[in-house]
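All protein chains but one are shown at their positions in the complex.
For clarity, chains are labelled A, B and C in written order, and residue numbers in each chain start from 1.
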Amino acid sequence: MNSHLNVMVGGEAGQGVQSVGFILAKAFARGGYHIFADQDYESRIRGGHNFYRVRVADSKIAAIAEAVDVLVALNKETIELHQKEVAAKGVIVFDNEKITDVAGIPSAFGVPLERLAVEQAGDKVMTNTVALGAALGLVRYDFAVSEQVLREYFKGGDISANNIKAARAGCKYVQENYHGDFDRFLSPISQVKRMLLNGNDAISLGAIAAGCKFVAAYPMTPTTSIMEYMAAKADEFGLAMVQAEDEISAINMAIGAGYAGVRAMTATSGSGFCLMTEGLGLAGITETPVVIVEGQRPGPAVGLPTRTEQGDLQFVLYAHQGDFPRAVLAPGTFEDCFWLTVKAFNLAEKYQLPVLVMTDHHLASSYGTIEKFDISKVAIERGLLVSDKEANDSAYKRHLITESGISPRAFPGQGKALVVTDADEHDEAGHLIEDADTRTRMMDKRLRKLTGLSKEISPPELYGSAETDTLLIGWGSTRGAIREATDILCQEGSSVSSLYLSELWPFPSGNIAGLLDKAKRSFVIESNATGQMSRLIRTETGKKTGTILKYDGRPFTPNEIVQAIKKEGR
Amino acid sequence: MNSHLNVMVGGEAGQGVQSVGFILAKAFARGGYHIFADQDYESRIRGGHNFYRVRVADSKIAAIAEAVDVLVALNKETIELHQKEVAAKGVIVFDNEKITDVAGIPSAFGVPLERLAVEQAGDKVMTNTVALGAALGLVRYDFAVSEQVLREYFKGGDISANNIKAARAGCKYVQENYHGDFDRFLSPISQVKRMLLNGNDAISLGAIAAGCKFVAAYPMTPTTSIMEYMAAKADEFGLAMVQAEDEISAINMAIGAGYAGVRAMTATSGSGFCLMTEGLGLAGITETPVVIVEGQRPGPAVGLPTRTEQGDLQFVLYAHQGDFPRAVLAPGTFEDCFWLTVKAFNLAEKYQLPVLVMTDHHLASSYGTIEKFDISKVAIERGLLVSDKEANDSAYKRHLITESGISPRAFPGQGKALVVTDADEHDEAGHLIEDADTRTRMMDKRLRKLTGLSKEISPPELYGSAETDTLLIGWGSTRGAIREATDILCQEGSSVSSLYLSELWPFPSGNIAGLLDKAKRSFVIESNATGQMSRLIRTETGKKTGTILKYDGRPFTPNEIVQAIKKEGR
Amino acid sequence: MATIADYAGIPIAWCPGCGNFGILNSVKRALVELGMEPHQILLVSGIGQAGKLPHYTKGNVFNSLHGRPLSPAIGAKIANPELKVIAISGDGDAYGEGGNHFLHTMRRNHDITYLVHDNQVYALTKGQASPTSDAGFVTKTTPYGAAPPVNPIALAIVSGATLVSRGYAGDIEHLAGLIKTSISHKGFSLLDILQPCVSFNHKNTYNWYRERVYKLENEAGYDPTNKALALAKAEEWGERIPTGVIYRQDRLTYDEQIPALKMGPLVKQKIDPGLAAKLLDELL
Partner (left out) sequence: MATIADYAGIPIAWCPGCGNFGILNSVKRALVELGMEPHQILLVSGIGQAGKLPHYTKGNVFNSLHGRPLSPAIGAKIANPELKVIAISGDGDAYGEGGNHFLHTMRRNHDITYLVHDNQVYALTKGQASPTSDAGFVTKTTPYGAAPPVNPIALAIVSGATLVSRGYAGDIEHLAGLIKTSISHKGFSLLDILQPCVSFNHKNTYNWYRERVYKLENEAGYDPTNKALALAKAEEWGERIPTGVIYRQDRLTYDEQIPALKMGPLVKQKIDPGLAAKLLDELL
C-alpha cells in the first residue's frame, strides 16, 4: 500500500471545512485514486474546532493515517493544534493576511485566502474554496478534474463559476509563489470511476436496493443522514419516510409496517435505542421483521454526540426482557454497510425477527472510494410467505408451530385469512394465553429459529495465517485500521494475523477458540472502555484475550494499534 | 424439615381465593407455624382460574411443595385441574349443592358452602369464608386463633362478625360430618410471633427503613404493590410517592430527587425497565444515586403478566449504551428483600450510581413467615457528602476526579456551591466538554468506582460442602427451592451442595471457579430459556455449567429440581 | 355480508357487567352495519382491559404494547392504506403511557379511528388512578386524591383531530352510530367512550354516567365545525356530559400527502433492486 497524500482541512464549524475536504476527496477519486476521509467535529453549528482528513493512495485504503502532508488551516487554532502532525516536507496553507504570528513554523506557507476570495470571486465566503485551490496547486493536481467536481458540487450557475474562480486563484497563487521542497505531487492515474460515499450512504443504498418501503425515525447523530437520504429518495423509490415524534413511536411504526407486509426499518443511536428496546421485544414476540440501524457514539447518556465509540455491543445483544432470537450485524467497511443491510432485510423476513445493524460514528460519517456495488447480486429473500390463495384459508394461524420455528406469513388484508398477533404470549392463532404448555411451546418455537439463523451467519474473517504469534481481533469500524496495522507489523517482521467479526449474533461458530489456542497471544482491539467483544468471546469460547481499548471518542489509527502492540512487548 | 400441611385454595378470580389463602396462612402463622404461600392467577379481574397454596411447617420453609393435603375448591374447575395433586389421605372441600357430578372422586368431601353462607352469615359472598372454616375444621385448628385473624382482616364490625359466623359454620359442619381418614391435624405450637409478608412488602419496608423519601413509579405487575405500599405510608414517613405518566418520567423524577439530595427509587418490570434504560445511563454519567426495583415476569414484551421468570438478567446487567458502573442485587429470600434494599440505597449513595434490585413475580407475591427484622442493624451510609460549610465553597466541583472515583457530593441549595452536572460528557465542574483527554479521565474516574464497589459485594453463599459431586447454582427467587432440593438429594444419599448468588454485579469474586472445578458436575437452575446466569458465570470464570431451565411462568418446586437432577443421571 | 355471529371472538375475560361489553357489541354492530368483512379491518390495541377487545371479535389483530397502539397502526396504515385501521386503548394506554403519540398522531391526521375505553381508572393493574380519573379520586396510589384529569376532547380539538366524539358504553345504539361515523370518517377520529368499570371505579358508575350524559345531536344549534363552541363543550363535565360528535374539521390526511402512495399500497409494490443502480451512479 502506497500512501500518496494526506490532507487535513481544519477550521471552525461554519467555515466550510467539510466542503473543502469533500471536494478534495472527490477530485482525487475522479483521478482514479483511492480515498479514505474522516471528519472530526463538535456538537455545535458555528465555531469550535473541526477538521476533515483526506487520505489518498493508489491502492485500497480503509483507515486514516497521522502524518499530514498538507494542512489547510482556515484559522489559527488549526495551526496550533495540528502543526505537530505535519510531515517532514509537509506544508501548512494559511491566510497570511489574517494570521500573522506564525513566523517560527517552517512548514507554514501563507496565501492571502480571504483577499483572493474577495478579489477573484467577489465574496469572502469563498475563502475556503481559495484554500482548496491552494492545496490543489501544492500537489499540482490537474485543475480540470477539480473544476468539474466544483461545478457538480455547487450545481452549476454563478455560484459554481465563482467558486471555480476562487479555487483557481488559490491554485495559481501557490504555483507562482511556492518554492519549498514539498514533493507529494499527484496527477490523475486512471479513468476508473469509483463511488465516494460514507457508511450511512451505503446503508441507505442497501436499504433501497433491498426494497425497504417504510422508514420511521427520529433524528439522532450519527444516523440522521440515513433518514434524510431515505426521505430524499422516497418519492422516486416508492417508499415512505416518517419523522416520528420520538424513537418509541419510530420503532413501533416500523413494526406496524413490517406486520402489514413491507420491509421496514428505523435508525437511531444509543439513547434512542434505549427507547426502542421495548419495541424490540414486541417484534420478537409478534415475530415481525424489522431492521434497526444502531449507530454508536460515546456514552453513557448524551456522552460525546458527534464522536465515535463501540460501547453498545452488550446492550444491543441483550436488550429487552426475556429470551427471543435476534440477529446483530456490524459492518466494518462501506461494502459491508451495503451488503449487510441487504442481508439484514433478508434475515428479518426469513426468520421473522428484529435484525440490528450496528455501526458507529466513524464508519457512518467517514468517506471512502469503493467499486460500484453489483446490484445484480442483490437477492431478495422474503422467507415463508403464503400465496394469495392460501391467504384465503380461514384456518390460517399466524404463529403456527413448525419444526424450523418459522410460521408461514400472511399479511393483513392479503386474503380472507385473519392475521392475529399479540405482545402477550399467545397460541398459534395469535390469541393471548395463560397456560404453561402453550407458553413453553411458543418459546421453544421462537428460539428454534436460531438453528437456521445461525447457519446464515458468516464466520469471522481471518487475515493472514492461522499460525501466528499475535492475533488481532476486531469488529465493526476498526477493520481498516486493524488490517493496516497487521500489514505494518508483518512488514516489520512480526508474526501477526487478524480476525474480524462483522456478523455478531447468533455468535459465529467459526473456529475462534481454535485460533485463540493457536496464537501465542491475542488482543481484541475495540473502541470501548471494558472490552465488550473480548467479554463476548470469553462467554462463547471460554477463552481470555488481551484488549487494546480506546474510548476518547476518536477512531483508532493503524499506527496507534501498532504502537499499542509494540508496547505489549515480546 | 417437617412439612405438616399443604393447603390449596382454587377458584375464579373474584371468588375470594386470595382472602381464604391469606387468612389461612396468617392463622397458622399465629399458631407458631412457618409458612410459605404462593399465588397463581391470570391477568384478569373476574373469572378464569386462580389458586393460592399455603404450606405449613414447624421449621423454616422457603418454597412450595406439590402434594396437596386440603384442596379448597371454590368451583368445579379447581377439582378438575388439581385433583391429581391431592395426597393419599388428602381431602377436597367443595360445595356439594353446586357441584354435583364429582361422584367418582374418593377424596372429595362436600360441604353446602353457599347455603351455609346464606343461612349463617346472611350473604352468599361469604361462601369462601365458609370454605375457609371447613378447611380449619378438617385440620382441627384452634378456631379462636382464626377468629382473631378474621376480625383483624375484616377490620371489626358487622363484616367481621358475619365472616366469623360463616367460618364457624363451615368448621362446625366438617367437624360434625367428616369421618374420613384425613390425619394432618394442626394445633398452635408456640406463641412466637413472626411477620407474614411478601417480597414486595419486604422491599418496601427496606426502602422506608433506609430513609427513602421519594418514589416515582408507574403501575406494573409485579411491583405495583411497592408503589402502593409506599403511597400508603407516605404521610407517616415523610416521603412523596408520585404516580408518573410513564416509566420514562418515573426514573427521571427519581434521578432529579436523588440529585437534589434525597434517597429516591422507582419500581417496574421488564417493559417499564425498557423505558427506563435511558435514565439508567443518565444516572450513570451524572453520578446520581437512584434505586430501581426490577420485578421480572415472563417476556418478551407483555408476555405472561401475572407469572414469574428470571429472564432479565443480561438485560439489566448491560442496559444502556457505553460503559459505566452500576450494582445489581437479586434477593432470594424475604430477608434479602429487606436487607438488600437497604444495601441498595447505601451503595447508590456511597458510589453515586444506579443500583438495581432484581426480583420476580414469585418472590414479589409469595408470602412467608420470618423473624422481625432487627431494625437497629440498619446502617445508613450516605457516602461522601460535603458539610454545610464546604457547601459554601465557590470552587466546588461536583465531578472532582479522585483516586476512588468518588467525588464529594453537595446538594443544590445546600450552600453557595453550585452543583452542576450534565448528560453530556463533562469536566470536573460538570460543564460539557469535547476533548479527548477529559473524556478519558472522566470515564476512568467513573469506572474506578468499581474497585471499591466490588469489595462491597458479598461472595456467593455455599450450602453444603465444597467437596461435592453435584453443585446446584441459583440466584434470586429460586433459592428456597434449590436448598430444599439439595437437602432432599443429600437425604437420599447423593453428594450435593448448592451455591447461591444474591449480589450479582460487580460479579462476586468468591471462589466460583474453584468450586466449579472441584464439583464433578454443576447446574445452574434458573427460570429462563437460555441460561443467562450460566452464561454470566462462563463469561466471568471461563467455566461451563449445565443448566436446568424452566420458562413456563411457574416457579420451580424442590421436587422438580430433584427430578431434573435425577434425570441428568449418574 | 358478515353478520354479528361472524364477529364472534375467543372467550371473554372481562368482569360480568363491565362497560366493555357494551363497547364490544357496539363495535360488532357498527362493522356489520357498515358491511365490512373481518379481513378488511385491522384492530390495533394496547395493553389493559380495553386492549383485549380485538380478541373478542374478528379482524386482523395487532395487540401491541401498553400505550403504543397508535404507532403500529400508523405504520400498518401507510404500508397498506386499503386496511380500515381501528386503534383501541384504555384511558391509561391512550392518555398516560401513550400521551405523546396521541398528540402527534392527531396533528399529522393519520387516517385511523381511535376508540378509547375511558373507565377513568387503570383496571387491568387493579385500580390505580388514570389520567382521566376525576380530581380527588382516591386509589391506592393516590391516597390523597388524583390530580385534575387531562381533557382528551379538548386536547384532540386543539391538536388537529379531524373528528372528535364522545360515546357512552351504556347506550349501544348511540355508540354504534358514533363508531360508524368514526370509521367512515377520512382522517383521524377520536371516540372517547365513557365505560363503567364495575370492579375498580365505584364513582363513575352506570348510574353516575346515565344521570349526566346527553346527546349533542339533540341540542338545537350545536355546530361541531365551530371550534370555539366545541372547546366550550369539551369543558363541560359535571352535571351534564355531552356525547356525540363534538368537533369535526376537514383537512388532508397524512397518507394523502405521501407521494409514494399515489402508486397504490406499498405492500403491493414489487421489489426491484435494479432500480437502485442509478443511485450508485450519483456517487461516482
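For this structure, a couple of remarks:
We adopt the following convention: contacts are C-beta pairs under 8 Å (C-beta built on N, C-alpha and C of every residue); 3 or more make two chains touch, one makes a residue touch a chain.
Predicted model only: the values in this text are computed from it and were never measured.
The chain not shown here makes contact, within the complete complex, with A, B, C. Among the residues A:E42, A:D201 or A:E278, only A:E42 touches the chain that is left out of the figure. Residue-wise, the contact with the chain that is not shown comes from A:V302, picked out of A:V302, A:L317, A:I375 or A:L432.
Among the residues B:L150, B:V242, B:V316 or B:I512, only B:V242 touches the chain that is left out of the figure. When you scan B:R44, B:R168 or B:R194 for touch with the missing chain, the hit is B:R194.
Within the complete assembly, residues 193-197, 201, 205, 208-211, 213-214, 216, 233-235, 237-240, 242, 244-246, 248-264, 278-279, 282, 286, 342, 372-373, 375-376, 378, 380, 411-413, 415-424, 430-432 of subunit B touch the chain that is not shown. Taking the whole complex into account, subunit A touches the unshown chain at residues 14, 42-48, 218-221, 224, 227-228, 231-232, 234-235, 241, 243, 245-246, 271, 301-302, 305.
The chain not shown here touches subunit C at positions 95-100, 103-104, 107-109, 131, 144-145, 147-151, 154-155, 157-160, 227-228, 231-232, 234-235, 251, 254, 257-259.
Here is the rule we use: only the chains that are shown with their structure count from here on.
Annotation: 37 Å between the Cα-based centres of subunit B and subunit C. The centroid of the Cα atoms in subunit A and the matching centroid in subunit B are 44 Å apart. Multi-chain contact residues, meaning those touching two or more other chains, occur in subunit C at positions 47, 65. Counting partners per residue, subunit B has 42-43, 48, 271, 301-302, 305 as the residues that reach two or more other chains.
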